[in-house]
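Only one protein chain is missing; all other protein chains are in place.
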Amino acid sequence: MDEFNDNEIAKLLRLKRYEQPPPGYFENFLHEFHRRQRDELLREPLWRICLDRGHDFMLRLNLPALTSYPVAVTAVLVCAAVISLKLYQTPAPASLAAQDRSVSNGQPLQVFATPTNNADAEWTLASPAATRFFSAPSLRNPTESAFTHTRATPPRYVLDSVPVSYETTFKF
Amino acid sequence: MTEAGLKDVNPSIALPAARRLTDLLSSAPEVHVKSKREPMDKPRTDEDQELVARTQAGDAAAFDRLVVKYTPRLYGLIYNMTSNHEDTNDLLQDVFSKAYKAIRGFRGKSSFYTWIHSIAVNMTLNFLKKRGRRYQLSLDDVDASIQNDKEFLEATATSSPVREADLSELQKRLNEAMMKLSDEHRAVVTMFHIQGMPHAEISKILRVSEGTVRSRLFYANRHLQSYLDEFRKNPVS
Partner (left out) sequence: MRRLSNFKRVPRFGLLRVGLASTSVIVIAFSGATPSRAGSAEEQSASSISRQVKDVFARAAKAVVKIHAIDPHGELCGTGFFADPTGTLYTAYSVGGEAENFTVEFNGKKIPARQVVTDIRSGLAMLKIDTATPALPVGKSDELEVATPVVTIGFPLDLDETPNFGMIAGFDHKYLGRYFSTTHLRVNATTQRGEAGAPLLNLKGEVVGIIVSSLENGSSCYAVPIEAAEKIRSDFVRFGEVRHGWIGANVTEAPAPVEGSRAEITEISATPPATGSGLRSGDILLQVGKVKVREPEDVLDASFFLTAGDVVPITVARGGEKITFDVQADVHPAVKNVPMLPDGTQLPAAATLKFNRAIPLGLQPGSQRTP
């Protein structure tokens, strides 16, 4: 009657409840989690960005049937196709510069403050198509000061004449 | 060479390797205190609901609270399925990383508890499938509070070869026996016997019927029995 029965096995297995990681492990776990998140933030690969964006878009549509991953994957493939087409079509610096020139010869870039109707008014047949984008309303809401400043003055082009900080002692 | 400013390291409270079970029996206190290692009570789900809602609204600190809350039990789940501390650590990080990314789509059909346990079990099963039969034991130390575990001490008292063995030898044999089970069997044994989950909860996590859970447990126990019988036949001298 030395047979182990279910009860015996269950009791012996209780030993495994007492196997614990080294002291401080759980306290440190959250820090390690944050560190990995920051590392991922700086190293997100393109496919992951596409997948997340596609999935978010589907979720916002609030259509349960579309939140499944096969749909998201399809969306990703479509995005990837669009993006790879765009990447292959990246204009050479010279031609991009040529398009920029026609914008900068006119008024300074008024992205933050220009309402839509003004943008339409500035665009003429002489301007290459790509410049119209630069005159389009900004992607972010302009602040009050930006509205008054950019209408009146061009932007401040930054290159300081002194470094931002300095040291006073040879102490380390 | 000096090192300045190091933080104090908490002294380990793990038992020394060659501690004999007979010593445990003789030193066990007369009054049996309720072991601190009872299976964890199921956490409050209303608190989880609030934390999930706040996370979905953009409060990253709310997710941190969920991490802190679930890390110990998920660690136990994954560790007992893998018997390897380093793999457990990596998997646990991956589980929370995946959960954080997927939480926007969490609709609350199941509880967060069930949801995150599902993620953990599935990721671990996938990992084990890739790892294959070659595994490396990397065991955590056994906490000293096992000395207060009445049921464990009873079990060791009834069987002579086990009584004479080292605690660490028994630990190793138990882990090897667990690793001989199939991954799915090991998962139910872990959840039921080690984590103390009821059949109903296990069936929700694994998305199988309760009948399937019971039958897997039955066969798993049979296998464990035969593996541990070998231990009985080849006791440690």
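A and B label the chains in the order they appear, each numbered from 1.
Throughout what follows, a residue touches a chain if its C-beta (ideal position, glycine included) is under 8 Å from a C-beta of that chain, and two chains touch if they have at least 3 such contacts.
Just so we're clear, the structure is a prediction, and the values are computed from it rather than from any experiment.
Mapped onto subunit A, the interface with the missing chain covers residues 34-35, 38-39, 41-46, 49, 83, 86-87, 90-91, 93, 96-97, 99-101, 104, 108-109, 111-112, 130, 133-134, 138-140, 142-143, 145-146, 149-150, 153-172.
Here, only the chains that are shown with their structure count from here on.
Each chain gets one centre point, the mean of its Cα atoms, and the points for subunit A and subunit B are 38 Å apart. The touching residues of subunit B, when paired with subunit A in their complex, are 9-14, 37, 39, 64, 67-68, 71-72, 75-76, 79-80, 85, 88-89, 92-93, 96-97, 100-101, 104-105, 139-143, 145-146, 149, 151-152, 154-156, 158-160, 162, 167, 170-171, 174-175, 178, 189, 193-194, 221, 224-225, 228-229, 232.
The touching residues of subunit A, counted against subunit B in their complex, run 2-6, 8-24, 26, 29-30, 32-33, 36-37, 40, 52, 55-56, 59, 67.
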